[in-house]
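A quick write-up on the structure given underneath.
With one protein chain removed, the remaining protein chains of the complex are shown where they sit.
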Amino acid sequence: MLDFSELPVVDVHCHPYTAKPQLSADEWVDEVSFGGGSADYLRAGGMNADESALAMLQRVKRDTMYFRFLCRRLAEYFDVEPTVDAIVAARNRSIAADGYPAYAGALHRAGKIETLIVDDGYPLPQVDLDGFRAEVGVEVVPLLRIEVLIQDLLAAECGWDEFSRAYDDRIAAALTDGGYKGLKSIIAYRTGLDIAPGSRSNDQGRIALEKIRGARGRGGDAVKHLRDHLFCRAIERCIDFDAPFQVHTGMGDWEVHLEACRPALLMELLRYPAYRACKFLLVHTGYPYHAEAGYIANVLPNIWCDISEGLPFAGNAAKRIIAEVLEMAPISRVCYGSDTYNTPEPFYASALLGKRALAAALGELVDDGFMTVAEAHETAKLILADNARELYGLG
Amino acid sequence: MLDFSELPVVDVHCHPYTAKPQLSADEWVDEVSFGGGSADYLRAGGMNADESALAMLQRVKRDTMYFRFLCRRLAEYFDVEPTVDAIVAARNRSIAADGYPAYAGALHRAGKIETLIVDDGYPLPQVDLDGFRAEVGVEVVPLLRIEVLIQDLLAAECGWDEFSRAYDDRIAAALTDGGYKGLKSIIAYRTGLDIAPGSRSNDQGRIALEKIRGARGRGGDAVKHLRDHLFCRAIERCIDFDAPFQVHTGMGDWEVHLEACRPALLMELLRYPAYRACKFLLVHTGYPYHAEAGYIANVLPNIWCDISEGLPFAGNAAKRIIAEVLEMAPISRVCYGSDTYNTPEPFYASALLGKRALAAALGELVDDGFMTVAEAHETAKLILADNARELYGLG
Partner (left out) sequence: MLDFSELPVVDVHCHPYTAKPQLSADEWVDEVSFGGGSADYLRAGGMNADESALAMLQRVKRDTMYFRFLCRRLAEYFDVEPTVDAIVAARNRSIAADGYPAYAGALHRAGKIETLIVDDGYPLPQVDLDGFRAEVGVEVVPLLRIEVLIQDLLAAECGWDEFSRAYDDRIAAALTDGGYKGLKSIIAYRTGLDIAPGSRSNDQGRIALEKIRGARGRGGDAVKHLRDHLFCRAIERCIDFDAPFQVHTGMGDWEVHLEACRPALLMELLRYPAYRACKFLLVHTGYPYHAEAGYIANVLPNIWCDISEGLPFAGNAAKRIIAEVLEMAPISRVCYGSDTYNTPEPFYASALLGKRALAAALGELVDDGFMTVAEAHETAKLILADNARELYGLG
């Protein structure tokens, strides 16, 4: 039996959070669960978000394998019964006794989480990173989400010359003095991953912005043309500063553009000669289209996969995702990530799930004659931390 | 080892059948198998459906894992050798001795099948449901397939006002006095699942029908526009009567529109505000795109998955489908179904396969720390019967 529980973890994709010291059971479920809708979702559909509707939402949130796993691990951590009420009482007590930073730091340490590489685009308004760093007591490495920048510039009502200059300048500033180690895009939530490589033409950006700004309305493909251009422009900035580019692929929350989130749609762009010098990390390794991401990471030498979001939010998928990504992706191209947010509990549970799933998946590879036990340990270290450290140039 | 063999079953998606008392071995294979073509299929392709061609068809039908499983379970049931000849002789003998209703009823009881929720659109002409109910001796709950209704109305040569009124009225009548508990659509066989939410505009239906009826021919997208409109209109009727809507997703028979049957294509429609009050059941959970269905059932609170057709017709996929759907779908959102038809034998084999596959899949979830044995039993009861009972308001 392989056991990686003592190995250190770099979480290559997650989100900073603010303190949420005292929560009711239902509030806590809303913070730590994944999916399941919200009162706002129902109301926008003309439905009553009455007590029975809210009870239904709570039920589906609590009925996932991810949520069950989270609760069982936290019950063990707090040494209480595996019920939501007992767990929430324990965490509230612990925070009241020791303070939020001590509580959060202890959970991160218990998961051996040494470094968080955080996408600063969620939550909004943005979390103060210095405060977060102090609070959790682990290394925090920020990435700049280009869609936040794009939203700012669209609101600024400037013309293309100023827009494009500001876009380049703010990325450059972030990647130099700003302490940012790379970029991130969620274009899969906006206009999709079918981005023509030729979109990098400056004219495409100019014409699209003029259409959006001008009397000619926002119609047609102008928004897509602008976003596609800015995505390609971000690739070029990543090459300039040798900074990796994280691109959301696969499932996300309920708003993702599900028809246009497959890694396969990126293939033409990723192999385009002008972009080959960029290091791309396919975020969520495109789950459940993760075999596509593994394939791309095999045939193109500048592609990394992170296994976040499917792990932990697809619960029992964790072992399958790792095993199937490793069908083709080289072991030096796969990184642990969680995409967790809001509170420290999911970070902890995700680290435990990742280590167990790695042990199970690599154990089968050992049994089936693909690697030795020593290679399995080396692989686990690479995936849990060292590949991310090398990719982001961390100590 | 978990064992769910004694648990009662509600089959959330299947088809009524007529008595087929005495069959030859080849006839029986044609009735109970899945796939494999037919003499008509060959003849339409200009081929001879001669003896050797028919032998080839028999062979491929008998060479699937589903068919092998069916035969082995029936051989155990009849206590005969696991050969087609022995099984067919045994079932013919049993029917000759006891009559068809006793034979069919015994198989349904042996599978602990208590309720059949049947799509009335196959076979055509429609089976008399009262007769079927009496024959099988279990609860039979019918669903109205909108495509049968659409075909009738297209044949009626009426204009849009009459067409749309009759469409609404006949659905309303079925869902009130008619004893129907919901609707079903196989639009994935016709024009595909990429349905624009705005298709609910009455004008879209009117203009499309006028094109189809008029001198302007059937060309262009008129048929798709009409079907998309009627699909959206059916959603609104489901909301009016609080009736679930079963939508075919994923593979079907050889005529399915394979390029446009993925659950992902429905995402925009399912989350459209005006449709959030409708309870959708994604039939076949979109196998082999079932992870998409599970994801949608996670992030949207009004989605159910049934695991029929993949189970039993994809044979050894059964455990995988259950495990992968549960990666994201809440346990309260997954229903057992079989999509079986023609004769009682597949209903029985499917129930056995479903219970074995559930035991295997949930057993792994227990082993991997996602649930306790007690939770596994609770989950099995929900999936095998109680979720469907709650969804359809059955006793």
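Letters A and B mark the chains in the order given here, with residues in each chain numbered from 1 onward.
Here is the rule we use: a residue touches a chain if its C-beta (ideal position, glycine included) is under 8 Å from a C-beta of that chain, and two chains touch if they have at least 3 such contacts.
Model, not experiment: these values are computed from the prediction.
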Open item on the list: Please identify which residue in A:265, A:311 or A:388 touches the non-displayed chain.
Closed with: A:265
Task: Touch criterion as defined above, residue of A:4, A:231, A:280 or A:295 at the omitted chain - done: A:295
Open item on the list: I'm checking contacts with the chain that's been left out. Which of A:119, A:147, A:324 or A:386 qualifies?
Closed with: A:324
TODO: With the full complex in mind, choose from B:16, B:36, B:205 or B:263 the residue touching the hidden chain.
DONE: B:36
Task: Chain not shown, touching residues in chain B - done: 34-37, 41-42, 44-47, 56-57, 59-66, 68-69, 72-73, 251, 253-255, 258-259, 287-288, 310, 313-317, 319-320, 356, 360
Open item on the list: I need the residue numbers on chain A that touch the omitted chain, in ascending order.
Closed with: 194, 264-265, 267-268, 271, 273-277, 291-292, 295-296, 298-302, 323-324, 326-333, 364-365, 368-371, 375
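One rule holds in what follows: only the chains that are shown with their structure count from here on.
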Task: chain A and chain B: spacing of chain centres that average the CA atoms, whole Å - done: 37
